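Only a single protein chain was left out; the remaining protein chains are all shown in position.
First chain written, first letter: the chains are A, B and C, and each begins at residue 1.
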Amino acid sequence: MTLNVKKIAVLTSGGDSPGMNAALRSVVRTCAYYHVQCVGIYRGYQGMIEGDFKELNARSVNNIVNKGGTILKSARSQEFRTTEGREKAHENLKEHGIEAFVVIGGDGSFTGAMIFNEEYGFPVMGIPGTIDNDIYGTNFTLGFDTALNTVVEAIDKIRDTASSHNRLFFVEVMGRDVGHIALNAGVGAGAEEILIPEEDLGLGRLLESLKRSKLSGKSSSIVVVAEGDKIGKNVFELKEYVEENMPDYDVRVSVLGHMQRGGSPSCFDRVLASRMGVKAVESILEGKTNYMVGVVNNKMALTPLEKAIKGHSSIDTELLRVSDIMTT
Amino acid sequence: MTLNVKKIAVLTSGGDSPGMNAALRSVVRTCAYYHVQCVGIYRGYQGMIEGDFKELNARSVNNIVNKGGTILKSARSQEFRTTEGREKAHENLKEHGIEAFVVIGGDGSFTGAMIFNEEYGFPVMGIPGTIDNDIYGTNFTLGFDTALNTVVEAIDKIRDTASSHNRLFFVEVMGRDVGHIALNAGVGAGAEEILIPEEDLGLGRLLESLKRSKLSGKSSSIVVVAEGDKIGKNVFELKEYVEENMPDYDVRVSVLGHMQRGGSPSCFDRVLASRMGVKAVESILEGKTNYMVGVVNNKMALTPLEKAIKGHSSIDTELLRVSDIMTT
Amino acid sequence: MTLNVKKIAVLTSGGDSPGMNAALRSVVRTCAYYHVQCVGIYRGYQGMIEGDFKELNARSVNNIVNKGGTILKSARSQEFRTTEGREKAHENLKEHGIEAFVVIGGDGSFTGAMIFNEEYGFPVMGIPGTIDNDIYGTNFTLGFDTALNTVVEAIDKIRDTASSHNRLFFVEVMGRDVGHIALNAGVGAGAEEILIPEEDLGLGRLLESLKRSKLSGKSSSIVVVAEGDKIGKNVFELKEYVEENMPDYDVRVSVLGHMQRGGSPSCFDRVLASRMGVKAVESILEGKTNYMVGVVNNKMALTPLEKAIKGHSSIDTELLRVSDIMTT
Partner (left out) sequence: MTLNVKKIAVLTSGGDSPGMNAALRSVVRTCAYYHVQCVGIYRGYQGMIEGDFKELNARSVNNIVNKGGTILKSARSQEFRTTEGREKAHENLKEHGIEAFVVIGGDGSFTGAMIFNEEYGFPVMGIPGTIDNDIYGTNFTLGFDTALNTVVEAIDKIRDTASSHNRLFFVEVMGRDVGHIALNAGVGAGAEEILIPEEDLGLGRLLESLKRSKLSGKSSSIVVVAEGDKIGKNVFELKEYVEENMPDYDVRVSVLGHMQRGGSPSCFDRVLASRMGVKAVESILEGKTNYMVGVVNNKMALTPLEKAIKGHSSIDTELLRVSDIMTT
């Protein structure tokens, strides 16, 4: 360890996700372990600009490993997109003697960090915190596993009422550009059909699939739809379309919404967060910065921030195939 | 006990609610206890018309006390609203030697039972199964308590993300005509405002209340809205209205939807269901029929079905007052 | 309201229970509503003796309605049982200008409050916070409902493994002197037998019951045992006894333990806590003190502390009967 670094800052940025607090705790405790000072920055980059800083020690993060949300709060900052904003931020960091920062967030947050690094040569480090699992360089983002459990628990409840009434439900889950949540939670919840942005099933095949499912004797159907699905209709339009074409079907819609972002993190996410926080701080102390920490094949791995941002997290085609077989 | 009754039927009808299976189990086991035969009728009154009957013994209802939904399935039957439909139903009951039935459901299901009783003098008994708690003659309907827990758990998750971003959320919960779910879950979840059908807060007072809440230093706001709220706008319109009038507010909407009807019943609902099933069967055996079983002041009570249907379940004004004080 | 009271203190004492934080929040917010100052006392009576006080305003209790445990901490104080201890406590209260206190706790905590009131004429008020539901003057104590849900969820899990292996489980739940948790959770979890302190089933009848259950075709058995059960053997001895007498039975033991005291409170407990806090403060402001707040037949009620302490909370014999019928 190059213990020349004396002070590190940490912030959470962008949409929050379960496990952010656990990652924050890990960053703070790892700093304490190596006798490095740690500063928490509130409200993401906006707080960096406004100097909303607070010293954090090992005890500051007691009893947060299991809390959803982020005690540092998060925000999207327009001002950080301006040269002036970033200049103010840089001055604040310098003034406080901060030598590097760890940002817990998604794509957008990493882009901000990268630009900041390019402009000021300021060492940065990223921890992927988002429920969407849409980041290149890690098999799992923080919060993904928890969100999957939240979704399958909700669908399990919907299934209770669906099968009591022989109904068809369209359940919309998060995922604007990627279908990871829809695909995994769909398989987990035993969905009869899964609609994701990566694949355009087509309305015709959807109808066919639903008819086949009904013929096969299933008493209810759940179709999981990712927000950003490309079938060309939103869940409410899908409902109307199916009702017109399968008039004997009682169709309902459920949009799971923001509850997917909250909740106490799963053990998986807590452990992942703990590992990522250690890796982020130790990397900085070893002089390796401007990377994103990830887990690749069960091992901690570093990916240059630029690659993490530009890379593409593709859908698991084997799981797509499993999904097809499961709906036999 | 007048043990002249030899065979009782049981059905679930209308919207399903958690605890219906536990009540069904209790009816079946109580019949077994008194050596009375028990017949399950599938898909509510529609199954009664179609003769979709099955003998149930004590073992038929093993391991269902904790299951959401209803293993007998439920349905809304148009045909039972016709004289012909009810005639067929009556013939089926006679043919199977059934001497009374217990219907687990809500208002509409009780009305069907009452008309059937008036026409054929057939002994009926009602168990109030609905999450809305909108039935006269019982302090608690089956499923209400479970639905409240489902709602507060969902809002707890939404609160995580709301307070991480200083956001305002409108959360729509079930309750077309009554605000019991909204009021209780709103107090339970620590909502900043609760909008219910029984009270028209008015848009002006809503804005005032939100501004006061913001001034007081609250970092996030949750407004719980009953489906049937009378403020004149749905949750999406409310969002727009507030955004126009409080432009610095980041407002989101979440419609909890059908997951509120599902899930494993709470202990409260399981115990209530067990007590109601015993009371329903014992009442029939004692010759008391055409009643709804309820719990009034912690004791089992019978209310004539007619009164249960016509009576009005009013909102708890003391709890409204508590709610106001809590949002100080 | 006699708004002569200017400052009220609040403390949590004895074993903690879910809902204590919600009750604390309600006391604090009600004080704020009536412009009365509120002081939190840490670590129960011990903190009262040591002057561990902190002013609390409406914002101090943000986001705690859903938290288990108690942010004021709890403790059992030997010193408060001495005259000297109570004198120090009284001096601290006087010094801080505190005119009344609300104690959230059980029997023992109320006894302390009553003695303190007798000695100093100091106005006190009790809120029954304990999972045991063993307090006279209220149908439900704070935390009881949550503990029941914790227990049935645990037994549901045990049932999964019990019925996969055709096993018999003895599950010990809390309840040293009373069987409320065992009886309610036993009925809720569909237990085959329930052993409570109020009733000595006898070992012979237990064996008979288990044999009958096996003969009836049940694939697994759960026996719920209250800690303070009077059958004369603890759960481990019961296991040995049954194994000796039913050698073909695979018997296991599970002691649920302290997890029963924790967890996020149920909606029922949060609402109850909110109502109790309001009632406690308003009663003080109306000049009615030395009472315990309770809920009796769905209405808030006051019981003189002395009666609450001496009274006996008896088991629901009707529910015992329901329990017998359910195990048919």
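The rule we apply is simple: a contact is a pair of C-beta atoms (placed from the backbone, for glycine too) under 8 Å apart; a residue touches a chain by one contact, two chains touch by 3 or more.
The structure displayed is predicted, hence computed values, not measured ones.
K.L.:
Identify the visible chains that the left-out chain touches across the whole complex.
P.N.:
Counting the whole assembly, the omitted chain is in touch with A, C.
K.L.:
Which listed residue, A:G188, A:G228 or A:P304, touches the chain dropped from view?
P.N.:
A:G188
K.L.:
Which residue from C:F144, C:F169 or C:F268 sits in contact with the chain not drawn here?
P.N.:
Reading the full complex, the residue touching the unseen chain is C:F169.
K.L.:
Tell me which residue among C:N92, C:T138, C:S254 or C:S283 touches the hidden chain in the full complex.
P.N.:
That would be C:S254, which touches the missing chain.
K.L.:
So one chain is hidden, and I want to know which residue out of A:D156, A:E172, A:E193 or A:D229 touches that hidden chain in the complete assembly.
P.N.:
A:D156
K.L.:
Since one chain isn't shown, list which residues of subunit C touch it in the complete complex.
P.N.:
12, 15-16, 18, 20, 67-70, 73-75, 150, 154, 156-166, 169, 219, 252-255, 257-263
K.L.:
Which subunit A residues would touch the chain omitted from the figure, given the whole complex?
P.N.:
So the residues of subunit A touching the missing chain come out as 25-26, 29-30, 32-33, 58-59, 62-63, 65-66, 139, 145, 148-149, 151-153, 156, 159, 163, 184-185, 187-190, 216-219, 264, 266-268, 270-271, 274-275, 278, 297-300, 318-319, 321-323, 325-326, 328.
The working rule: only the chains that are shown with their structure count from here on.
K.L.:
How big is the gap, in whole Å, between where the Cα atoms of subunit A centre and where those of subunit B centre?
P.N.:
36
K.L.:
Just curious, how far off is subunit C from subunit A if you go by their C-alpha centres, in Å?
P.N.:
Those two chain centres are 39 Å apart.
K.L.:
Just give me the whole-number Å value for how far the CA centre of subunit B lies from that of subunit C.
P.N.:
Chain centres of subunit B and subunit C, defined by C-alpha means, are spaced 28 Å apart.
K.L.:
So which stretches of subunit C touch two or more other chains?
P.N.:
In subunit C, no residue touches at least two other chains, as defined above.
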